Structures are given as C-alpha cells and as structure tokens.
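Structure, as structure tokens:
Of the protein chains in this complex, all but one are displayed in their positions.
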Amino acid sequence: MNKISTRQLYFLLACIMPAGKLLLLPTRLAEAAGNDLLFPAAACYLLEAGAVFCVLLLAERNTSLYDLLRERVGKVAAGILLALLSLFLLFAALLPLMEQRLFVQSIFYDTLPSLAAFAPFFLFAAYLCAKPLFSLGRMWDLLAPVAIAGLLGILVLSVGSAKFGALLPVGAGGGRGFLKGSAAAACWFFDAPLLLPMLGHIDAKKGTAWRGALFYLAGGGAILFYLAVFYAIYAETAVNQLFAFANTSKYFAGITVLGRIDYLFIFALALVMAFYAALPLQASVGCWTQTFRAKPLPVLLSVLFSALFFALLSLLDLRFGDVMDCISGTLFWIFPAMSAGLPLLLLLLLWRPRRA
Amino acid sequence: MKNVTAALGRSREALKKLLPAEDILTFDFRSENGISFSCIFADPITDKQLLGEEVIRPLSRYKGEAKAEEVASKVTSPEIKREKSLEKLAAEVLAGNPVLLFEGMDEAVVAGTKKVFTRAIAEPSTDVAVKGPREGFIEDLKTNTSLIRRRFKTGELQIDTVEIGRRSKTCVSVCYLEGTSVQKTVEEVKKKLSEIDIDAVPDSSYLTHFLSSRPYSLVKQVGTTEKPDIFCAKIAEGRVGILVDGSPIALTVPYLLVEDFQSSEDYFVPPYRATFTRLLRLFAVVVAIYLPAFYVAAQLFKLQLFPVKLLLTIAGSIRDIPFSPSLEMLLVLLVLEVLNEASIRMPKYVGMALSVVGALVLGETAVSAGFVSTPAIIIIAFSGIGLYAVPNLIEQTSVLRLAMLLVAGSVGPYGIILATAFLLYYLVSTENFSAPLLAPFAPLTGRDLRDSVLKYNLGSLETRPRTLKSPNRRRLS
Partner (left out) sequence: MRKFLKTLPMKLYLLLLAAVLFSFFSNDFGLVDIQKTAIILAAGVDKTENGFLLTAQIAVPKGSDRTTGGTSSVEIEAEGKTVSDCVTSIYSKTGWVPKLVFCDLIVLGEETAKSDVISHLNYFLRNEYMPDSCLVAVCEGSAKELLSSTSALADASSLAIEQLFSDAAQKSGKVMPNTLKEFAIGYYGVSKSSYLPFLRMADQEGAENAASGSSSGGEGTEPQKIYTAEETAIFSEGRMVGLLSPEETLLFSMLEGKVFAGTLSAEREGEPVTLTVLKNDGSVSLKGEDAPKAVLSVSLVVRLCCRGVTAPIADVSDDSVPKEVLESAASALKEHAAALFEHAKSAGCDLFNLKRTLYRTSPKRYAKWKDLLPGAAEVALDVSVSSKK
C-alpha cells in the first residue's frame, strides 16, 4: 500500500515545509517590509493554511486527483489539468533549487566551488522521485525530530543576541510595505499544490483537514519567531544577510570556546532542506504517474526532470538575481493564484460531503 | 530399482551402488535363528559402540520372524524408523544413521546411532556479557535446539526441520512460538527455505542471501545471534528463528536495525544505564562513520568546522606531510583495515609482534618520518574503536566509513549530507518479511520506542513490538 499516514503528513506540514523558508525568505522580507517583516509572512502563512485545508478536505475522499478530475471533467481535461499543475510545480522548484545551490556554496565551502559540487543533489533528487510515496512518508518520520532539533538549537543559540526592540515601530512600512513584503514572499509559498499529487495516497480521516492546517500554522509560528529573532539580531543590516539561519547562532558566547558547534544544527537542517528542495520535483513526477500509470515512468521522469534542472542551473548559475527578480518581482502573482486559488477551485469543483 | 526388495543381496548391492564411497562399510551377521542381516553405515560419522550395543548385539540374539516391526522392537536405540526407499536410506547412511537390511523383508530399519561431535557450550567471543547468561550456540543442531527447548517449556514452541543442500543435506530448523509468531512470516520463511536449490550449506550465513528481500544490499536484513537467551527473547517477541546444523550462528527474522544496538545485558541492568549504553553505541557508530569524513571535508573545504586553535595545531602537524589530507586519511584507514584483518587471521603467537609493528613501527615511526600526521592517526584510532561498539554491524559500518571518506574527499561537507540523505532514504525503503528496517523510528511506532535506543523498565514493556504484528500482543499483565 503506497500510503502515507496522517502523522507523517502532519510532520511534513509542521516540520519539513518550514525548513524551506529559512534560506533567503528572511532577507527578502527584510528588504521589502523592513521591521514589519512578520506581517506579510503571517499573511502568506494564513492564506496557505487555508489552501492546505482545502486540499486536505479533498484528501478525505481518498481518491487520486486524476480520478477526481476524471469523474468530473473527463480523461483528457483531467490529464491537461495535471500537466499544468506539473508545469507549475517545476516552475516553483526553480527558486528553491537555486537558493539551495547558493546556500551550499556559501555555507559548506570556504571558497567558491564549481557547480559539480552541487551536482550530486540531482542524483539524489532522481533517486528520491523514483521511489514510492510511502518511503517519503517514513522519511518524514525520521526528519521531523531532526528538523525540530535543528531549528530549536539554532533558536536557542540565537535568541540571546536578539534585541527585539529592532522590530519597532510596528507598522512603519505601512500598507505599501505589507503588500511589497507579501508579494516578495509569495514565491516561497506553494505548499498546498505540493500536496495535490499526494491525494489518494494520504490515509485521511475526518478532521485531517483542520488538523493539517493547524500543524501547518504551527510550523509557520516557528518560522515567524525565527524571523523576529533574525531581524532583532541584524536590524537595519538584515537586508545584507544571506542564509542568515546559518549565522545567527554564531554570536552565542559559548561558540568562542567550543568552536562552531552550531554547525551540528545547521547540518541537520541542511539534511531536511535537501529533501524539501526535491519535493516539487517529486510532486511533479507524481502528477504524470497518476495520469499515465506505466511502470518505468517514475524512473524516466525523475531522471529527466533532474537532468533538466541541472542543465537549467548550469545555464543560470550567475543569474540568480535576475531569476529572483523575475519570479518574485514580475511573476509573483502566479504563486497565490496556483497555491491558494487552485485548491479552492478544485474544492468547489470536486468536493462532495462524506456519506454517513 | 528404487525400493528395498526381499532379496538381501540385491538390496545391499543397490544401496552400495548409490553409496560407492570407501568409507561406507557393510557388516553382515546372522541372528540366532539364522536370519541374515546387513548393516550399512558411514564409518566416520557412525557411533560404532552404540551400533554394536544397541543394534547388532540384540539382533544377533534375535529368535523371531523376519518382520520389520518385530526386528525394530528388538533394537534398543531410541531413534528407530522403517524405510523402503533406497534413496532415503542412502541419505540416512550419509547422515550417520546405520541401515539394517535383512533377508526376506522388503523394508529396512534405520537406527539413530549417529556419532555426535560437539564442543563444549561456551560464551561466544563476539557477544560477551558481564551480566546475564554465558551460554552460546555450538555447531550441533540438536544441542542448540535443546538450549532453546530448555527455555521454553511449552508445546507452543515449534521446531520444524528441513534439509537444504543438494549434496550437504544440511538440517535447518525453523523455530517459532505458535500463536505468537505471525503465521504469514513462518510460511514465508519455510517457502523461501524450500525454494533454495544449492549444493551445500556450510553455514547459516549462506541462507541470509535467500532470506533477504534485497540480496545485494549493503545492509543486513536478517538478524544473527550466537546466544540462546537472545534468540529466545526474539522468538518470544514474535520473530521466527532459524538454526542451521554446523553453524553456531542463529538467524532471526524479521530483522530491525535497532536490534544490533541492543545487547542482552541491557535487560539485566537498570533501564537508565541501558538507555545510556544504547545511546553511547549509537554515538560511537555515528562517530566511527563520520569522523574521518568530516575531518577530511573540513581540511579540504570548510576550515571553519575546526575551532581556530585546533586548526592551527592541525595545520602545524600536517605542514610537511607529502599527501593531500584526503589521501593521507585514506592511507591510514587502509593500514588500519589491513592490520585488523591480519590480526584476526594471524596465529595468536604472532599477534603480539603485530601489535608492536602496528603501534610502534607504523604509528610512531610514520609520524616521525612525516608520512602521516598525528591527528590523522588519532581520528582513525577513535573511529576504529567506535566501530567495535556494535560488533554485529562492523561489515556494514566499515564500508560506510570508507564510502563517506571518499565522498568527503571529493565533494566535501555537502557530499556527506547528501550521502547521508541517500543512505537514510535507502534504509527507510528497505523492508523484509513486512517489517521496515528502520522501525520503530520510520515508520514511527511510539510504543515500540520503549525498547529501541531507549530502554524503559520491564514493567512498561507490557506488549510485544507493534512492528512485528504478533497476533498475541500482550506479554505482561
């Protein structure tokens, strides 16, 4: 049975997904919203939690998205919709993969390594995508405590250096700052669409939807707290702090004596992030495999998508700024439309109350 | 001719044809009333004293008719059976049981007077416990089953024996508790064993290949133990045990990785101590695998992983080393592996010399000569010690250590993280006999964590592990 349990789903929502928001999101938010960075982040989280709720309501029907759509709109239209979803997921995967690459380059190496140092990630991604979903569910069981320990460790070591006065005055950026911040953060929020290809594989019960949304918000709470600590440490210089989660803990007094023990937590989170960064590719493969149930398809698509992204990253290696501006500046609207709009639309289209 | 006939000469010739070896002997004798008997036996493995006392002497005084039941009733050996098939009789002879053919009867009598070669029951050197039972399995299947039977005085203990090996005809016993072990697992084990078509089974390790769902995998999928107390504890949890004649190593399935971090002693010491030692074992294995890798990765790619004072010490010690840090570590690791291999196989009287060569010549002199640095030797020594904290996993962990070192030397710290991700993902997707290898951590089974790397007190372990899906869940009321 290729199923993931609700516990594993909650771990994904509360522990794994927040790890993907730690890399460049804090810096981008600080740049766009200044000391008010918590408000756009909270708004994005609330919107996404609503979308997660919608997706998990559909999950209670225990049928795959393709089958749900096929019943309603027919085979061809269902196939087209899933192909579109797959394309969106591939599009959404670009930024996390690029920031992952920069993060690795910046934090794990003292001198700039070539792209070859990041190439093994695509081998890993291909391997991950080719495996059935239940393995991924079990992995979330393992990664959840790792993520919690990593984030908690970093927060504990960082919070002593934080001067929370830096978050004042509340509302200094005004509505414009809030909107700018929300737009800048939008491209990090596509968690609900990641769940869509998992429909039919989630062992959902009654109440899974609201519990899932609450777990997602709990993870969001941890990220908001981290954002507060981040800005409280760097204040006006926050805009210059790339991959700050790997640096906020270094000001802890014990570090000078023990060396960078915080790297333990950073490595733990990097492990979780490797799985998170590959998740959009896995979901994208999932869209195709439920449409065409040929056996070698997951392996072929996994290899194809991984190779495609490796080529793409090689091409765009030095153009991260342009890609970032394009995705989070010009095309940001695609994210709320797909990650909040699509689940709502699907819910309206496909939801039927459970029969007693 | 496939069966024994009433003509003694023809049957004897036919059986001898099947067993042409020179050590298969025939002894002919007559009873008091003149019935001719032929006793065919394998010389090296038949207990001739027992044969004389329990079979030949009573039959030479036999005065009854030439009927198989009557003849069998006169033989005083407790293991008696009658058989017609020549092939089966040949197998019995090869197993050490003499076959009695007699004139006028188309059936033979087999007496169980096999010569048993056993060593004394001793504590296995690979699984020493300071507290707890000191018995270990030996090579004799019957002795081993007796050690188990002694611990389970219940009719629920089933010991089903099959023969495996086209030529070795090795006896393999499948042990389980009826009503506690999962019937499906028992049947699956028996099915897999019955499907084995192999020449000979010299040791139980031959069977692990056939019992594994991923035979080429690096990771173990079948549990092993040399101690009857551990074997029985695993059977009592609902596992199925496999004993192989000629092997002191018993197998258990389903196997969970966490089993190898547990020791029998953990159940005889206070739970907090057991938890501590289990965590220590886990820590030791993690350090053993990762320490050389991180040391190399830090030197090559990320100096910041060292505190500055340690970095300067290391920088000082490697200043004149002719090799790159990765090559240096690889060389030291290979030397350690060679020393390890040699010390196991080498005669004991040379062992002391090897220690001197290893410690002084290779260690001290290599450092003085500037071939390797002191920190590299310390790192490898620490890693080597850590590896032996979990002796059952040495084969796997030493390969992983080497693999991590290669990855660290080529891709750096991120390579180590990705290799770990690969490894974990591979482990979580491995299962054998429907039990996930990484249970109870993945999938998470809360209650089973009480006896994992943690160890609760016995009163809290009232149910058998959920992962094993035993039909009889409660073990403590």
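All chains are identified by letter, namely A and B, in their written order; residue positions are counted from 1 within each chain.
As a convention for this text, contacts are C-beta pairs under 8 Å (C-beta built on N, C-alpha and C of every residue); 3 or more make two chains touch, one makes a residue touch a chain.
These numbers were taken from a predicted model, which means no experiment stands behind them.
Touch with the chain that is not drawn comes from one residue among A:42, A:73, A:123 or A:324, which is A:123. Of the candidate positions B:136, B:412 or B:443, contact with the hidden chain is made by B:412. From the set A:61, A:211 or A:250, the residue in touch with the chain omitted from the display is A:250, counting the whole complex. Interface note: of B:316, B:351 or B:471, the residue touching the hidden chain in the full complex is B:316. The missing chain lies against chain B, touching residues 216, 299-301, 303-304, 308-309, 311-319, 324-327, 330, 373-375, 406-407, 409-412.
Interface residues of chain A with the unshown chain, by the touch rule above, are 106, 109-114, 116-117, 123, 165-166, 168-169, 172, 234-237, 240, 242, 247, 250-251, 253.
As a working rule, only the chains that are shown with their structure count from here on.
In whole angstrom, the spacing between the mean C-alpha positions of chain A and chain B is 46. The touching residues of chain B, when paired with chain A in their complex, are 301-308, 310, 411-415, 417-418, 420-422, 424-425, 428-429, 436, 438, 441-444.
Those residues of chain A that touch chain B in the shared complex are 5, 7-8, 104, 108-110, 113, 117-118, 120-121, 123-124, 127-128, 131-132, 135, 137-139, 141-142, 258-260, 263, 267, 270-271, 274-275.
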